[in-house]
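The complex appears here minus one protein chain, its other protein chains still in place.
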Amino acid sequence: MSQFLEMGGYAAFVWPAYAVTLGAIVLNIVWARRALARSREEARRRLAMRGEGA
Amino acid sequence: MSGYGSPAAGVVAQAAPLARQATVWAGSHQAPLLDAARLALARDLQLAFRKRGQLVQPLAFFAMVTMLFPLAISPELARLREIAPGVLWAGALLASLLALEFLFRDDAYDGTLEQYALSGQSLTWLIFAKTAAHWLLTGLPLALMAPLAALSLGVSDAAVPGIVASVAVGSVALSLIGSIGAALTLGIKRSGALLSLLTLPLSLPVLIFGARATQLAISGGPLLAPLELLAALAVLGVTLAPLAAAAAVRISLE
Partner (left out) sequence: MTWTWFHRLGSPPYVYALAARLTPWFAWPAALLIIGGLWGGLVLAPPDYQQGDGFRIIYVHAPSAWMSLMVYTTMAVAAAVGLIWRIKVAHAVAASCAPIGASFTFAALVTGALWGEPMWGTYWEWDPRLTSELILLFLYLGYMGLRAGLEDTQRADRASAVLAVVGVVNVPIIHYSVTWWNSLHQAPSVMRLAKPTMAASMLVPLLLMLLGFTLFFGAVLLVRLRGEVLNRERSASWIREIVNA
């Protein structure tokens, strides 16, 4: 296991690279869901303002 | 030509009879089309000469940028000569960027652009005329000033024609690329940083070929190849940029 983590001496480069990319994946999921939630909230507010009731 | 007090009136007053004339000359739309563009060009030049202060700003900026490098790096002419192409082109790029903010701004505020769009004349040609005026007022003076800056950086005077040619041709492409960015950012407050962000990446090929041509002019090498590439970029810009800029102006007027 520790041999795997050492990555043949390249650990300092391999793991940050994977971390950044997986970070991009996770952030994309979080941002996209948040953007959708914000748009729904916004739409709800627009409806409420027109008195059509949400 | 009584309408110079309100800038819109001049061209519109001229453009309306021209449009009428165009229907008379139904066979050839060419002549009135170019007439309107020529009038727009003349108007922009005349207006610019009334505000000479604004005209000088990009040139003064260019001179200042050139001055920064000897102060920041070293006064040794041998070292300055080596970095001269980069200094000249980075300076020219930034100076032309600085002037772009004025390209459409005043005409958008006072409604001239709207009149252009409604005049029945080709907006593409009118935008092209405005961009041409912009080049005559910034690109060409920069090209004429670049040798002075180059000489102050220790470049020999044999390089002068090559430097003038490369800056003159390259700045055509810069003005055209910039016209798209200026049109897109119309109506955005404090658009300066955004305008640079949009325009600079698209201008990089001009910077690369321009600096190369200047470098070859300084070292006495064959500068025709990069100069031709610059000319190709300028031609591509002439054909496509006014279309895109006119589309962007229309979008901003909607």
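Annotations
Here the chain labels run A and B in written order, and each chain numbers its own residues starting at 1.
Criterion: a contact is a pair of C-beta atoms (placed from the backbone, for glycine too) under 8 Å apart; a residue touches a chain by one contact, two chains touch by 3 or more.
These figures come from a predicted structure and were not determined experimentally.
Shown chains touched by the hidden one, complex as a whole: A, B. Per the touch definition above, the residue from B:Thr66, B:Ser96, B:Thr138 or B:Ser191 contacting the chain not shown is B:Ser191.
Touch with the hidden chain on the side of chain B covers residues 180, 184-185, 187-188, 191, 194, 197-198, 200-202, 204-205, 208-209, 212, 229, 233, 236, 240, 244, 247-248, 251-252, 254. Mapped onto chain A, the footprint of the missing chain covers residues 4, 7-10, 13-14, 16-18, 20-25, 27-29, 31-33, 35-36, 38-40, 42-44, 46-47, 52, 54.
Rule of thumb we're sticking to: only the chains that are shown with their structure count from here on.
If you average the CA atoms of chain A and of chain B, the two centres end up 42 Å from each other.
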